[in-house]
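For this depiction, one protein chain was excluded, whereas all remaining protein chains were kept in their positions.
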Amino acid sequence: MYEHDVIVVGAGGAGLRAAIAAHEAGADVAMVTKLHPVRSHTGAAEGGINAALQEGDDWELHAYDTMKGSDYLGDAPAVETLAQDAPEETINLEHWGMPFSREEDGRVSQRPFGGLSYPRTTYAGAETGHHLLHTMYEQVVKRGIQVYDEWYVMNMATTDEPDPNDRECHGVVAYDVQSGKIEGFKANQGVVLATGGPGQAFDHTTNAVSCTGDGHAMAYRAGAPLEDMEFIQFHPTSLPSTGVLISEGVRGEGGILYNSEGERFMFEHGYANNSGELASRDVVARAELTEVDEGRGVEDEYVHLDMRHLGEDRIMDRLENILHLAEDFEGVDGLVEPMPVKPGQHYAMGGIEVDENGQTCVDGLYAAGECACVSVHGGNRLGGNALPELIVFGKRAGRHAAGDDLGEPKIRTGYGDDVEDETETELPVAPGEAGLDTTGGVAADGGVTADPEGILERTVETARERVDRLMDKEDGVQHAEIRAKLQQAMTDYVNVFRTEEGVKKALEIIRECRQEYQDVYVDDPSRTFNTDLQQTIETRNLIDVAESIALGALVRDEFRGAHWRKEHQERKDEEWLKHTLISWDDGEPSIFYRPVILEGQNKTYEPKERSY
Amino acid sequence: MSQSYNRGLIEDFGRWKEFSAGMWAWIFHKFTGWMLIGYLFTHIAVLSTSVGAAGNEAAIMAESDVYTTTLQGLEGLFLIRLLEVGLLAVAVFHILNGLRLLMVDLGVGLEAQDKSFYASLVLTGAITVASVPTFLTGVSL
Amino acid sequence: MAEQYSSFTPGGTRWFLQRVTAAFLVVVLAFHFFLLHFVNHAYEVTFLGTQARMENVGYLLTMVLFLITATFHGVNGVYNALVNQGLEGTQKKAVLAVLVVASVGLVAQGTYVALTMSGMI
Partner (left out) sequence: MSTQQAEPESQEAPEDPEMKGAESPAAEQQKGGGMVDEQAEKEAELEGETVHIKVFRYDPEVEGKQEPRFDDFHVPFTKGMTVLDSVMYARDEYDSSLTFRHSCRQAVCGSDAFFVNGKQRLGCKTQISDLEQPVRIEPLPHQEVVKDLVVDMDHFYDQMHAVEPYFQDEDTPETDALEEQRQSPENREKIKMSSRCIWCGACMSSCNIAAGDNEYLGPAAINKAYKFAMDDREGEEIKEHRLRILEQEHGVWRCQTQFSCTEVCPKDIPLTEHIQELKREAVKKNLKFW
């Protein structure tokens, strides 16, 4: 057993920031991460960090833009905290040596980004996330913070009171990928989950293979509800074979989208008669998919993004990196042929429900970064708002976990008297646990709440048994099959287009996946670096996460932000200014809603039409 | 890591087929350098015969002193002439590649490092071939 | 974490001298080759001729300097090569000692030879 004051799970931007903050607050911190920190997916972010740094800009404008972008589903206290703290945190990164792009006078550069009323996206070339990740890892090295890398966290060690609000988290159970050893990590003060996005729930995503929503699933099973999971952002231009992102810059410079008939469909089929290719992300993504669905896709899969007419000079000057991406990852020369693109899952607005201090309803359990939902992004995230979220809320979670007083949070968490229960929606199948694999949930299934160490030991035992079972089983289904089926279902039915029928179909398939998972086995008999085992466990997490996304998508019968429903083409403010919350009650999801907080410090945000 | 696999010597020598220009340059430069320092030692040894020759004015005048005879004896051998051509090749390559390395050290023309290596090789060949007549004149087979 | 390496000689000086001597050698070696193989043919070398050249003090000094730089350059090169191959500790010290002795011997002998040639001894 290992013991520390604060355990941070995950070492992407959010995890690193949390660890540094907890360390500065005087706690003995350790990071447990399934990848070496510099391998985290934060490194893929290109665009930048929104922060109101310049004179003439103002945090209130940033907050306003964010609220509007969220389609009024962001919680004002969170949104305002983000806008207020982002400048200081961004400058702090600069003080740690992050190589931001510079102006002639030596100040950091900022550029305009979609949905922003002021050019406040601070960037470091086209590799902002890479620099942010590496700069913070450098600080972790400098501070000598303990990092357990290539340790896969399997579960939370949480007490088992019936009401999650009464539960406490005492640590985590992890296994060392290199040796297969399973150990408990005791956290005397708190556990911060910073495990990143759940993109692998989808077949086609810009997210890494490691983005499997482990934190979501573990917190969920420990009792913390998942919030607004139905809000998934899809990016219209990703390469079909890998999901690598082709930046909006191509369309910004004049790139044109064609279908297989050579039609400039954004105009010719009337998706956006004014802005054409430059319409907002969700509009373009839907247009592309409609083309493919109606048989005008190339190879029934994608459309073409053509930039040849811009001329070699202009392309080399402004879009050179795009040429490399298309060449390296798709084998296509953008100067000679059009590039294939299709919509890809990009970001999850929802996540583990937390307050402004990063705390969940379970005492001692925190979450930050993409896996958390403080609710700054609401129904739709603005480009450049995720990275500031990592540093602002990563820091707060770290500090709070280490015992710093950050004041009373305004956001409430967990099931309480301010929530409204879901009553109407009919489900096609019973979601939740399918039987045997009682991996999740809290430590002492119905048993007496033991002391922290006892709880941890018991969780370690369960984890060992589970792994033994998976390894010993001789025959059955392999996870890859289940995962592929799940991803396909999500992409077919819970993608950009959502219909009631489709989402129900997805829930049925998810149910099948759960059942098949009962029969899953790990073929690789080795304890050494068994990625088969790791992926098998991840697949279980993906099922939980996918189910919560589909459930959310089914109950929310309106069109808000990134969530589009065929039968419900308008935003319903009277009914739906509330968050969807899904919690795991003894293996069975239950759904409830909590109203959005629109009252800010100085003003109340009035929902307006989201037009740009 | 106790259980990891160490691929042993193959790592150090077995991959020569996959070497790139820079590595070959490094190996050749080493080789030629060692040859040259080796030669320097023998060279001084041969020249040391002059110690014995010195003072014997008559022999010197008659060009029959040890130094002269040793040198001319050696030079009369075809093998030695061949070796001399080899030495020239070695020296020329070492010089040319040495110049290349000096450029690299000064940060000049780094992008062309492979081309300059090939150029050194070609030039060495050319100079060596061109010098053969000079080296082989007057040798009695 | 790998320890902070500390060693008495940082190594920069030797690296630098290797380059400086190389630069010097380019000139002198070219001159030497040219003189003894193309202007005067090696097979025609006689003590007389050698003596005639060596009697010129400038030439003598150049040749001695040539010898010293070449020895330093060559021996230092060999030493570097060995150290790069991972020579450590006592072994490394022994090799250094041998090389130093050899090069001192070489330079001494060479200088002695040159002086006899020039007739100064």
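Note that the chains take the letters A, B and C in the order they are written out, and that residue 1 is the start of every chain.
Please note the rule applied: a residue touches a chain if its C-beta (ideal position, glycine included) is under 8 Å from a C-beta of that chain, and two chains touch if they have at least 3 such contacts.
Here the structure is a predicted model, which means the values were calculated and not measured.
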{"item": "Neighbouring shown chains of the undisplayed chain, as defined at the top", "value": "A, B, C"}
{"item": "Full-complex contact with the absent chain, from A:50, A:66, A:189 or A:210", "value": "A:210"}
{"item": "Positions on subunit C where the hidden chain makes contact", "value": "1-7, 9-16, 83-86"}
{"item": "Touch list for subunit B against the chain that is not drawn", "value": "1, 3-8, 10-12, 14-15, 17-23, 25-26, 101, 104-107, 110, 113-114"}
{"item": "Positions on subunit A contacted by the hidden chain, ascending", "value": "35-36, 38-41, 43-44, 87-88, 91-92, 94-97, 99-108, 125, 127, 129-131, 134-135, 138-139, 141-142, 178, 208-210, 239-245, 325, 327-332, 474-475, 478-480, 484, 521-532"}
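The rule is short, and it goes like this: only the chains that are shown with their structure count from here on.
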{"item": "Gap in Å, rounded to a whole number, between the CA centres of subunit C and subunit B", "value": "15"}
{"item": "Computed distance of Cα centres, subunit C from subunit A, in Å", "value": "66"}
{"item": "Where subunit C touches two or more other chains, by residue", "value": "none"}
{"item": "Multi-chain contact sites of subunit B, meaning residues that touch two or more partners", "value": "none"}
{"item": "Interface residues, subunit C side, partner subunit B - complex", "value": "19, 22-23, 25-26, 29-30, 33, 37-38, 41-48, 50-51, 67, 70-71, 74-75, 77-78, 81, 102, 106, 109-110, 112-113, 116-117, 119, 121"}
{"item": "Subunit B residues touching subunit C - in the complex, by the definition given at the top", "value": "30, 33-34, 36-37, 40-41, 44, 47-48, 50-51, 53-54, 60-61, 63, 65, 67-68, 71-72, 75-76, 84, 88, 91, 95, 98-99, 101-102, 105, 131, 134-135, 137-139"}
